[in-house]
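Below is one structure, written out as structure tokens; comments come after it.
The complex is shown incomplete by one protein chain, all other protein chains being positioned as in the whole.
Per-chain residue numbering starts at 1, and chain names A, B and C are given in the order in which the chains are listed.
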Amino acid sequence: MLIMRHELLLIVITVILLIVEIFLPDSQKRKIILPAILLMTCVTVVGFLPETPGILFGGMYQSTQLSMMLKNILNIGVLIIFIQSVDWLKQEQNKQKISEFFLLMLSTLIGMNYMISAGDFLMFYIGLELATIPVAALAAWERMKEKSAEAGVKLIFISALSSGILLYGLSMIYGTTGTMYFADIAPLITGAPLQVLAFIFFFAGMAFKISLVPFHLWTADVYEGAPVNVTSYLSVISKGAAVFIFTIILYTVFAKIAVMWSEVLYVITILTITIGNLFAMRQQNLKRFLAFSSIAQAGFILLGIIGQSQLGMTTVIYFALVYIFSNLGAFGVVGIISNRTGKENINDYDGLYRTNPNLSLVMMLALFSLAGIPPLAGFFGKFFLFTAAAKQGYYILVLIALVNTIISLYYYLLVIKAMLLNNSDQPIAAFKSDGYTRLGLLLCVAGMVIIGFASSVYEMVYHLSYGLF
Amino acid sequence: MSILTLFIIIPVLTVIGILLSKNHMQVKWVAVVGMSLQLLSAISLIFLYLAQRKAGNMAEVLFVQDYVWYQTLNIHFYVGVDGVSVAMIGLTALVVFAGIFASWDIVDLPREFFTSLILLATGVFGFFICLDLFTMFLFYELAVIPMYLLIGIWGSGPRHYSAMKLTLMLMGGSAFILLGIIGIYFNSAPNGGPLTFDLIRISKEHIPLNVQLFLFPFLFVGFGVLGAMFPFHTWSPDGHASAPTAVSMLHAGVLMKLGGYGCYRVAVFLLPDAAHQLGWIFLILATIGVIYGALGAIWQKDLKYINAYSSVSHCALVLFAILMFNQTAMNGAIMQMISHGIMTALFFALIGMIYGRTHTRFINEMGGLMKVMPFLAVAYVIAGLASLGLPGFSGFVAEMTIFVGAFQNVDTFHRVATIIAASSIVVTAVYVLRVVGILLLGKIKNEHFEVLPDARWYDKISVVALIFGITLIGVAPLWLSDMISQGLGPIVHRLIAAAPLLIK
Amino acid sequence: MIDFSYTIWILLIPLFMFVVVGLFGNRFKPIVSGIAGTSGLFVMWVLSLVTAYKYFFVLEKAADGSFQKLLAVNIRWLNLTDKLHIDMGVLLDPISIMMLIVITTVSFMVHLYSIGYMDGEKGFMRFFATLSLFSFSMLGLVVATNIFQMYIFWELVGVSSYLLIGFYYTKDSAVSASKKAFIVTRFADLGFLIGILMLSFSAGTFDFLSLTDIHGPAMSSGSGVMFLGLSTMTWSMIFIFMGGAGKSAMFPLHIWLPDAMEGPTPVSALIHAATMVVAGVYLVARLFPIYALKAPVALDVVMYVGAFSSIFAAVIACTQFDIKRVLAYSTMSQIGMMMFALGVSGYGGHEGLGYMASMFHLFTHAFFKALLFLAAGAIIHAVHSNVMNDMGGLRKHLPITHATFLIACLAIAGIPPLAGFFSKDEILAAGHEKSLMLYWVEMIVSGLTAFYMFRLYYSIFWGKDQHYHHTPHEASWTMTVPLMFLAVGALLAGLIPFSMFVSSDRMPFMSHIELGIAIPAVLVGLFGIILATIFYRKETTIPDQVFNALGGFSRAAYRKFYIDEVYLFITKKIIFNYVSRPIAWFDRHVVDGAMNGVAYVTNETSERMKRFQSGQLQQYALVLVSGVVLLTLLFTYLWTN
Partner (left out) sequence: MFEGVPLQWFLITGTIMFFVGIYGFLVRKNLITILMSTELILNSVNINFVAFNKILYPTHLEGMFFAVFIIAVAAAEASVAIAIIINIYRRLINIDVEKMNEMKY
């Protein structure tokens, strides 16, 4: 029963918040913030308690040490996002909808948890949709803004389309194997043309979630239109969850056609990294910029997946963890600044260091971590990814990826240049960010710095992961 | 707990101290104290090392210390030094020490400046003491990145452009290096056993030839970029021209040495067979670089450009010597690194001081400075003479060792290359004397300069420290060259094993 | 066996002087540094005289009765290969001791002289510091135990000469002259270096003892043909001679010497007349066994270059008006004779007459040429000009200078029994044995020498007074004493039985004056003097007539045969404009352009690609779907067959 601990706890606190929301008078809505965060903290902490893995619903739901760790990672991410969004939620136009934010977020998180520990495509599908649909609502959060609504539309429609395609793939898998359980499907995957087709449809569906080229075009618009915290959620949590389950399914269900999907990944990786970087180079709006950078990062993650080994899976998870902290750091800074000043363009950041040194310091660290500069965790993550890919002998792929790191370094440096090098006549005025934001950013920085040095994190991940051979 | 760890701990503590200190005076003094300690520990390291050797400790590397870091990937924090790295550490400590004093006038964001400066130094020290490819690479990148901020924020001229160009080119190089390192890692145990990044262990193995041939160009070019190898040197003139004084000093003095050291320690040491088969290509490039840089310097009008091009020439000489694959030449290469490090640091320090007074770096706008600022002028002449390889200064020792060593290769190709490279000493004389003549001697062109002050105490400290360095090596080179050649033993044996016909 | 290790002090004293005076000189009154330097030189002078006495008269000879070569001091300085290593030390043998005496004597005199001459100059201290640096490096050069030590001090000599020529650093001419001197000699030194590299590689040692040991392994090495049918040894010797030619201002590397006269006159006397410029001769003499026995071709090169330079310089000297330049060219011509003498010499016994003669001439020449320069310095000091036309009738005003100058002129003209006569006679004798043609060339040279020296003498001391700002007067005793001392040297130095001490194989032998050679030589000399007397004793128009009569030739000679112009063309035009400038351009635009080009292209691609994202939902969907379709087609194709 406690096997499903994460999900149940989340459901519980969702319900609690719902009830509180109902009985809370309009003027007092803000009171819900603190309890929400505290509850989430509890869930996160409890999530770390040891627990014996097990199976429920005849294998539809399977909980393993790995899946628990993944859920914990997601919990941490969501917690940080909660903390970071406080400043934004307290704003006037949001004060009616504060609890909705938490409710929607939590429900998507529940969806992801189910998705991650799915043992069956049905469970996986439900989790997937549960993780997607509320996000569309969140993206369309700001009713008064066309951009926000537009983002919502783009997200929901493209996701509907892609899930349609994915389902079509699933139906073919069902047709060829006659079952939806991962365990039963795996041996029946023979690489028959219909299954290949099925795999590609499935892949397209997932590629949309992870926003790989050419399924990425929605990303930038949605990221730009949605509120910053939702964007960070999209770029980190839902992408992370999708990557996890994608890896798991590839390594378990489609293990037998690894040769084939690694070829697909090979092509897609090159496309994603290169095109993502090229798009990112000339962006002005920081949210779009980070959107494309996150596309490129997703491409790097594929390097790990293509590694196909235990090392590969480890690096994928490890990098995702690092990426959560780094990206949340960056988005945290962007968020607080856009809340306070409404400025989201790179050249608005000119001379930021002179006025808000600490914020720009965090931003710099985050970007360096994304660019993979030592001694920040991003460096280790990237290095291990390359190692994983090279282990399979994909030296050319690694070389291309390495060349791309230079491009990415270039555009990350552009932001740093704006903040530290440029001097502007009207820089963003100095302001004092509230405690929550500071806490959030502090957590991110701690993550970026510690995870790299503390090899134990990596070792733990390694021992829980598994590979193909 | 070996002494080597100090070289990481001290800078880190210094950085913390700087971040905690109140005003910019305090910042400077913290930096001074930290780097003086660093210098002291470097000197004591040299003495300890010599003592150990005298005591007959013939281990390949001394002061070893080994922590497992990443179990599964077999990454260690593994430090240890041989004669070569000891020499390089001494160089770094000296240059950094001088650099702190040379940047005494920094007023804009001093805390950030010294922090990045010392971070850079940390990277360099780490690179020199580490024997584990992964950690080496980590420190390597750590050393490169602060450059961007240092040039971009405190630089002059087209600083944004130069900083970006420099960073991207160097990181491009390090991307190649990364590929090479990973490649070596996966071939580090050709006959079974766990894969390793351990440089010494790998050097005992024999990596398959085809792998070597694939990896060597990446590693050599990757490090060569930082070593200003023609045609990948163009970051250096712009970078130097835009960088603030201390940064030029550290950059030309120390950072560019990482390239040469890497070529020697990683590319040639671990991939000797490939080095033998492909060496000639890079030898040609290096030879071109030597003469090309020198000739390029003649035409320049900006002091820093002149010096940058001469650095290109001198550093090319380092690669040239490394590619001669014999004990003497390599010994010369290391000594050339050290000598050029100190000498060019001295140059940049002086240029910075002169620029700080005259606010121009164009030699045609200056003249007769000997009358105005005799101390700086004499120091500049000394630096110039050192750079054109005058006996009594380090440059001569290094160059002669290189040429004699290079001439030990019997075949015409190497001989011709040697003679071409040697002819650079004339060209060097030409541009050095040209600058001295126009800049220091003659009449004072601009009467505003007549009232300029001479060196102040902190200028003097940094200048004298560096001059002492070059003169010491120039007058009594024996201890240094012996220390280095002890360190060179293994690599030379490896190279001879790779190509039996080489003369040692 | 006597212990000579104290000789190291002959090196250490000036070094010490240099360091102390250089660093702390400005703490005291200028004169202190002058006195310190002079006294230091005095000590060295005494030391070297003592050494010479002990070496020649006390020290017992080697088994075969030759003077032995001994290493007084030898310290390991640097290890290169397992065979090659650089030492620092003191090598004593006849020529090195001879040089010790020459250098310390002249240097001592010059120091003493300079106290008066440089009095009141700013940079007095700097002058003496550099002077002691020079003495140190020059002595280090002559006592070098191995060729690399020689090269090291060779470079140091070069730089101290650079510093002294550029002493008046605010004068642009001085600056450029010093630069020229350094770069030209540096270029020559490149040859020297390459020579050393070849020699040391084939012989496997730098050490003079083993290099010049005629039975040693070094002698038998490097005989294989290397290039153009000449052996490695020959080539290395030719290259090494290139270095010597550079220092000794042999054609075509002589161009720096006349300009070097920009330096203070004492410097010209010491460096550019007596000591440094003969370093090349000394170098060849030092390696003479190899030249004579292993590389005769190289020795011929030495001979021809020497002969040509001597005649070439002598001709130019006749046409110059700046007295110091005349002296400079005469120096060049005399050194040419020394080289010639080495070139014609053979090895051992009476064969080695030329060797002995050359050393002998080096010895005597040091005295009278130094004397000439110092006297010229006294004159310039008195007249404040160094152009002949501003002078005349000075013999009344400067009696001592006049007398000494005359002695020097007679000496250099080879009039018995003065020093020049003996040495020059030996040279001619040696030349006569080797080749008659060159013998006559040298005859002409000695005639010309006599001519231009007396041209100089007359136009300075005779003729009518020019209108001087203030009547010229003798300088202080510190300047006149050296003159007189050197004059004595110029008178008597020739009487030394030189061949008893210095010979190619260090074996004493008797050399005697052959009247068949001596008489014509003296006659030629006298003829030159008489000619000069006719031309310049009084103001006449004969010189101009002759000058014009010779037409183009004399004009060319006056313009020094346009060698400077050629050099200027090569360096300024070719190297600077057609090599360095294009390289700089290439670097900026091609190499760097490539790098920037990459960046530019990437940026542009990105700019163009951005346009794809039209913001149209359905276009996104289209891309998505077509992505699926393409993947499907591609991989179903790939995998299903």
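The rule is simple: contacts are C-beta pairs under 8 Å (C-beta built on N, C-alpha and C of every residue); 3 or more make two chains touch, one makes a residue touch a chain.
This one's a predicted model, so the numbers in the text were calculated from it and none came from an experiment.
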Neighbouring displayed chains - absent chain, whole complex: A, C
Among C:389, C:471, C:541 or C:618, the residue in touch with the chain that has been omitted: C:618
Residue among A:126, A:399 or A:460 that touches the chain left out of view: A:126
Residues in chain A touching the chain absent from view: 121-122, 125-126, 129, 133-134, 136-137, 140, 143, 146-147, 149-154, 156-157, 160-161, 164-165, 167-168, 170-172, 174-175, 178-180, 220-221, 224-225
Contact set of chain C toward the excluded chain (per top definition): 610-611, 613-618, 621-622, 625
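The criterion applied here is as follows: only the chains that are shown with their structure count from here on.
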Among all chain pairs, the one with the most C-beta contacts: B-C
Chain A and chain B: spacing of chain centres that average the CA atoms, whole Å: 43
Distance between the centres, which are taken as Cα means, of chain C and chain B, whole angstrom: 37
Between chain C and chain A, distance of the C-alpha-averaged centres to the nearest whole Å: 78
Contacts with 2+ other chains: residues of chain C: none
Sites on chain B at which at least two other chains make contact: 168
Residue ranges of chain A touching chain B (in the complex, touch as defined): 311, 314, 368, 373-375, 379, 383-384, 386-387, 390-391, 395, 398-399, 402-403, 405-406, 409-410, 413, 416-417, 420-421, 455, 458-459, 462
Chain B to chain A touching residues, read off their complex: 69-73, 75, 134, 138-139, 141-142, 145, 148-149, 152-153, 159-160, 163-164, 167-168, 171-172, 175-176, 178-179, 182-183, 185-186, 214
Contacting residues of chain C [partner chain A, same complex]: 602-603, 605-607, 609-610, 613, 615, 617, 619-621, 623-628, 631-632, 635-636, 638-640
